[in-house]
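First, the structure itself, so that you have it in front of you.
Only a single protein chain was left out; the remaining protein chains are all shown in position.
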């Protein structure tokens, strides 16, 4: 059994929901987790109650529940994306400095973020395209990237133009250095770190086919 | 009318209670105040309800009431001197970092402290005699000295040996530099600051008699 | 000194031209809309505004910006789908922007209230938001030196105040209120309800009255 075949776990690329389901399954029971705006938010749909995951939202809450609907909507209860959410039993509220102390003090087990680019050594670029006319906005991205014990990225592997977002070195302005530990994409799950990139599994392609798309050396992760 | 006679406001030195009454009267209505351990605690006996003074205790409370007696005694409700106290309506509790943020952030209007020595420019020495075998203990003294908007000292002017505690320069280890604004003693009230010492009033002595006791140049305060 | 005032106009009357004004809220939660409208009406200009965002839609802070009353924004997330007034002023070079990671914004505001002269944080190290800042290797990480953000005035929304000015908030509307109240020289708070002194449990007070200067009840 070659490593190329043994790590392909799906015969086609994963859709956003399948990828969210995979991330959700990879989160250890009892973890405290922050899900970034956008694609990472989908992960909450696939967390099982028996995992006992506590969701943090940086605008001042632990124990965030699903998106609010109908009569549940309360303008004073929103997530970091400013979307009305609900409160689970055992929730708590705190002010912004206390909320970011949770992130910055290294207390979150995992944050899941979107990205423009991730480098082979885990540098993250997800807040600024660097375009000269762009109005920058950073929010809590740098605090999450630097503070969480593990930073998972969810993104498509390729841009619309077919260029790999997993790169040797980020060309976009950085969010954090060496912070990303895993990259979940439609085509593969990558483990990043100081020793380079390992591929945990591929979806709809072999390791060799994946390597053809990505400009950094890939190795199959040791199981 | 000479300044020497005009500033003598009592024909004898003030006792501890009279001095505490005077300090209490000098606290502006609505002030937030921290009273140090020992003699300063007496001030609380003379605060009038219409002054609307809020007392802070550094172990985590605003709105501290009088010492607890009888059934009021509750081991979870003590002051910085570890004496059981009571809670007034409108009190609040907070943790130690939040409590010291109140002090260190400059939010207390006045703290009243005891002292071993005060210098002409308002340096304070009140935590350590400097004796070689002394076991030092500082508590919140340095935070109060540095943080409160006004630092009042209450002390006897002379040591038991008859030496002035108001000095040109402190010989004991310092608590804070240039922090004391007023010194209430049994013989006089002094205003200290970068421009030297002014005497607001004397008790049982003239300004000239006071000057004979104190090794720093004194001037009558302009009314 | 604590004052209860009858109108938001009285509450903001003392705000001077050139002031630094902190405004609470994250999104609409905790935004003191009525106080912002009163600030608009009172005419104060040349303001530095500290807020998480830089105004949304055609109301509140966005209007202040549109009318040219804000010379500088200190915020973490100015660009939003409906931040068109800020966007226009920024592109025209008519407003200054200090962009701050949200945790640094919160911690710098907290530092101002707590009497901290500056602190080192790993957040932002190696990024363009730390360019030119002092760095130091501490606790096994490169960290960036950040300084407190002080303000003349804070505009805050809370749920309930008691007669001593103690405040409680509601859910995620708490956000920046407590730290801004401590960081500003003068805190102005709009509340939904005022209860007599003793009407709030001392264990649950979030902002002690020592941080509050003016309170106005809004309908």
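Each chain carries a letter (A, B and C) given by its place in the written order, and its residues are counted from 1.
The criterion applied here is as follows: a contact is a pair of C-beta atoms (placed from the backbone, for glycine too) under 8 Å apart; a residue touches a chain by one contact, two chains touch by 3 or more.
Here the structure is a predicted model, which is why all the values come from computation and not from measurement.
Looking at the complete complex, one finds that the omitted chain is in touch with A, B, C. Residue-wise, the contact with the chain that is not shown comes from B:176, picked out of B:40, B:90, B:122 or B:176. Of the candidate positions B:16, B:96 or B:149, contact with the hidden chain is made by B:96. In the complete complex, the hidden chain is touched by one of B:11, B:50 or B:76, namely B:76. Shown as candidates are C:87, C:107 or C:162; the residue that touches the absent chain is C:107. Note that of C:122, C:163, C:178 or C:209, the residue touching the chain absent from this view is C:122.
Hidden from this view is one chain, which touches chain C at 107, 111, 114-122, 136, 138-139, 141, 143, 147-148, 150, 168-171, 201-204. Touch with the hidden chain on the side of chain B covers residues 57-61, 74-79, 82, 87, 93-97, 99-101, 103-104, 128, 133-143, 146-147, 173-177. Touching residues on chain A toward the chain that is not drawn are 30, 32, 54, 56, 61-63, 87, 89-94, 97, 100-108, 147.
One rule holds in what follows: only the chains that are shown with their structure count from here on.
Of the two chain pairs considered here, A-C and B-C, the higher C-beta contact count falls to A-C.
Here the chain at the heart of the structure, going by C-alpha means, is C. If each chain is reduced to the centroid of its CA atoms, chain A and chain C end up 30 Å from each other. Counting partner chains per residue, chain B has no residue touching two or more of them. Touching of two or more other chains is recorded for no residue of chain C.
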